[in-house]
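Below: one structure, written as structure tokens.
Every protein chain except one is present and positioned as in the full complex.
Presenting chain A:
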Amino acid sequence: MSAAYPSNLLDDALGTAGAADSAAASCPRRRFVLVEDCVETSGAFVLHHFVKRALPSSETREAVIFLALAQNFSHYDRVLRKLGCNLSIHRDKKKLFFLELLKLQFPDGVGWNDNEAGFIDLYGGIQRTVESCRSPERRVATVTILIDDISLLEIAAGGSADHVLDFLHYCVTLTSEMDCSLIVLTHEDVYSHTEGPTLLSHLEYLADTIIRAEPLRTGLSADVHGQLTIVNKTLTTRDHGGSQGKAQNFHFRVKENSVDYFYPGTLA
């Protein structure tokens, strides 16, 4: 199997394979990456991959703002440590800004103004952090904003998808103005029962790259944990070659210290 570390099929598909060799430019140049998963297959490992790519070493000039709504710090710390990335050190060195929002709940969750105020606070915090990273003395090259996961933000807002969407629009604006990248995890199957435009359809429209984690159609397997489908929207608009609108699809197996990616049937 040729998918050797550090470059693998996922990096290839994202177009970051070459950049991964040089530590300085390892951050994906996608503006907005949407990761979708479902109940059977968690897409959290893709986020871990991005955190690891964004923080390759302690001397890195990248920074990560992590909005953690799903798990606590010790979980991510333990997972990333096994991947070879020490979050505690990065946090101490002010490369990682970890916002533990496990208990985030906007007051009452029903009042329009409460929600708005809560999101304004949250966005204000992110903006200040990005600005401090961009300041001349810090000289941070790129800032990656991760949200794990956006559907929990919707719950914290008491179901007000409009507020979440507004918040996201601001974050997307941040990516173009301040040269950040935004990576958002969401659950695809939550919205599959709803008719009409949902938060997911808005997110899919806004995203430059969509990574979809699904279980195998044939069922559960210990050797293959699922499949990834990657849709690159930026590539299709720029390339005028043959790969227009082509979704890339491959299988994966999650391990403690890495993830194996392979094309169907080529498991070594």
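Definition applied: contacts are C-beta pairs under 8 Å (C-beta built on N, C-alpha and C of every residue); 3 or more make two chains touch, one makes a residue touch a chain; residues count from 1.
The rule is simple: contacts and distances are computed from a predicted model.
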"Translin", "Chromosome disjunction protein 3", "AP-2 complex subunit alpha" or "Elongator complex protein 4" - which is the UniProt name of the missing chain: "Elongator complex protein 4"
Touching residue (missing chain; options A:K95, A:H225 or A:H251): A:H225
Residue of A:L67, A:L152 or A:I183 in touch with the missing chain, whole complex considered: A:L152
Contact partner of the left-out chain, one of A:S176, A:T194 or A:T266: A:T194
Residues from chain A at the interface with the omitted partner, ascending: 39-42, 44-45, 48, 71-72, 74-75, 78-79, 82, 102-103, 105, 109, 151-152, 155-156, 158-159, 187, 189-194, 218-222, 225, 254-256
